[in-house]
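For reference, the structure is listed below as structure tokens.
With one protein chain held back, the other chains of the complex are shown just where they sit.
A, B and C are the chain letters, set down in written order, and residue numbers restart from 1 in every chain.
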Amino acid sequence: MARVLLTGFHPFGGSVVNPSWQAVSLVAADPPPGLTVSTARLSCAFGTALEELRAAVDRADPEVVVCVGEAGGRPGVTVERVAINVNDARIPDEAGQQPLDGPVVEGGPVAYFATLPIKACVAAVRAAGIPASVSQTAGTFVCNHVFYGLAHLIATERPALRGGFVHVPYAPEQVVDRPEPSLPAATVAEALRAIVTTAVSTETDVRSAEGAIH
Amino acid sequence: MARVLLTGFHPFGGSVVNPSWQAVSLVAADPPPGLTVSTARLSCAFGTALEELRAAVDRADPEVVVCVGEAGGRPGVTVERVAINVNDARIPDEAGQQPLDGPVVEGGPVAYFATLPIKACVAAVRAAGIPASVSQTAGTFVCNHVFYGLAHLIATERPALRGGFVHVPYAPEQVVDRPEPSLPAATVAEALRAIVTTAVSTETDVRSAEGAIH
Amino acid sequence: MARVLLTGFHPFGGSVVNPSWQAVSLVAADPPPGLTVSTARLSCAFGTALEELRAAVDRADPEVVVCVGEAGGRPGVTVERVAINVNDARIPDEAGQQPLDGPVVEGGPVAYFATLPIKACVAAVRAAGIPASVSQTAGTFVCNHVFYGLAHLIATERPALRGGFVHVPYAPEQVVDRPEPSLPAATVAEALRAIVTTAVSTETDVRSAEGAIH
Partner (left out) sequence: MARVLLTGFHPFGGSVVNPSWQAVSLVAADPPPGLTVSTARLSCAFGTALEELRAAVDRADPEVVVCVGEAGGRPGVTVERVAINVNDARIPDEAGQQPLDGPVVEGGPVAYFATLPIKACVAAVRAAGIPASVSQTAGTFVCNHVFYGLAHLIATERPALRGGFVHVPYAPEQVVDRPEPSLPAATVAEALRAIVTTAVSTETDVRSAEGAIH
């Protein structure tokens, strides 16, 4: 049984739910065949989230980690390509911190690529009938912070671990009166099942055009 | 048992599914308590669609008719406010017709309002946790054509009938590799159940701000 | 010299400028050859705006009236096709009024079509290198209110007058820190010159596909 760690986030920005945690919980309750799925719910707070992530990795000793966060406004599930070494918060995090332009890791490289087969993951989600794409930016808030921290942990301490970040749309109940795209938690959970199954079983990523013109 | 007629459309524009028919079928297979739900699948063709609608109304003798169509690009379920007396086709319909600026009904009024309680319907969909809003335009293609034809039928021949039009988003499987909003058929069906239940049971629409600045 | 009346609006909703008035002023300062251009700046208030419009029409005795309003979020200049008999305000107007679902004119028809050659106007704007399209809805706020009131005035009292409504994007200076489309006042003024020149000189509108699928 391959061991997978999935993380989601606490609600933030006034929402009562966070679709990342909704979906992660559904996957844990009904994991894909052959996988042992652990979960952790991270605080939406710089620093704290990374401590929680490290503790969860130590506890679960996974082969694959997929961190999941909300990307309100995106219509499909997006698999992130790259984490950058910047904390630049447009709004305060849930601890009231608002870092501007400092690094995630002092002295760390400018960026890390995901060590998941991101294109194979996108293809698997689409094969399940769910919109998906590669994203070229995870932003500069707590999601990117967690993604960079995970990648740095892998690069410096756990070379056998593979990991990445997936952004998911709003849940429908978050936007009942706003013109924003959304997908139900059950749909997003199905996408995550496809992603973790693919991540565990794929050695070499597929070659396909998933870039962005700009 | 109140009698409701729901209509959807055949696929068009190269799609293999039409989310309107997917959702309507699900409602018919599992109708809301107290309602008898008939369905009709209309051609996406000027003229023909209205003949099919009239035949379905004659057959079902409903108290409420809700016609449903795809509005690719809209993120939520929209209840249409007004049908206008124009056929102005940006693309050919499935019969190859492309009328430009002629009327739906020669000599008919410029427009009809829906005779559904549109704001109560929107409120009911939102209460089910699904994004919804009032739309101020059903376009100028076959959807508006059907909506206007239905309203004209009600105005001129069936004053006791109430009817309107609901636009629904793409289904996820239609847009797996495109950045377009979507909702699964099961979610849209739940929205339609809320709409028909509300339409049958609501005499006077609620007053709420669902207008558009422009 | 053909007489044209152009109207714009006072700023509303917290903006310090209204791009409709900016552009209208530029046209009046440098009118197209052969046209006498009068202007009026309307209040963004239900009722009052229509009184001001009527007074301006009486004063200018124009052959063509084009009312212009801001449509924040639209990327191009849009020529409106239809005005509907509804006041349904999402936000209060500048007088603090927020009508919900009452008519513009008690007992008036559900809608009026513009009496401008809307497709020829769109073609003329595009020929000037500026994005333009036909719009199927002017909303349900003061813009639609003015458009309907103008159309009703034409239909009931001034059959020789022709008139319509044009929505214009934000001015760049309104959205310097928001991801919203905009066009400079000079560009919008050029579009309005093309529209009024076309409206005055075109008897029969062109036939072209400018409809909307939904």
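What we mean here is this: a residue touches a chain if its C-beta (ideal position, glycine included) is under 8 Å from a C-beta of that chain, and two chains touch if they have at least 3 such contacts.
Quantities reported herein were computed from a predicted structural model and do not represent experimental measurements.
S.K.: Considering the complete complex, which visible chains touch the unshown chain?
M.R.: Output: missing chain touches A, C.
S.K.: Pick out which of A:A23, A:C143 or A:L161 touches the chain that's been left out of the picture.
M.R.: Final answer for the missing-chain contact: A:C143.
S.K.: If the missing chain were put back, which residues of chain A would it touch?
M.R.: Interface residues of chain A facing the absent chain: 69-72, 74, 81-82, 84, 86-91, 98, 100-101, 109-113, 119, 136-141, 143-144, 167, 205, 207-214.
S.K.: Touching residues of chain C against the unshown chain: what are they?
M.R.: Residues touching the hidden chain, for chain C, are 74-76, 125-126, 129-133, 172-173, 175-184, 187.
Assume only the chains that are shown with their structure count from here on.
S.K.: Are the chains arranged, by touching, as a line, ring, star, complete graph, or other?
M.R.: Drawn as a graph, the chains make an open path, so a line.
S.K.: Measuring centre to centre with CA averages, how many angstrom lie between chain B and chain C?
M.R.: That gives a centre separation of 30 Å.
S.K.: Between chain A and chain C, tell me the centre distance in angstrom, where each centre is the average of that chain's C-alpha atoms.
M.R.: 46
S.K.: Nearest whole angstrom, what separates the Cα centre of chain A from the Cα centre of chain B?
M.R.: Centre-to-centre distance between chain A and chain B: 37 Å.
S.K.: Among the residues of chain A, pick out those that touch two or more other chains and give their numbers.
M.R.: none
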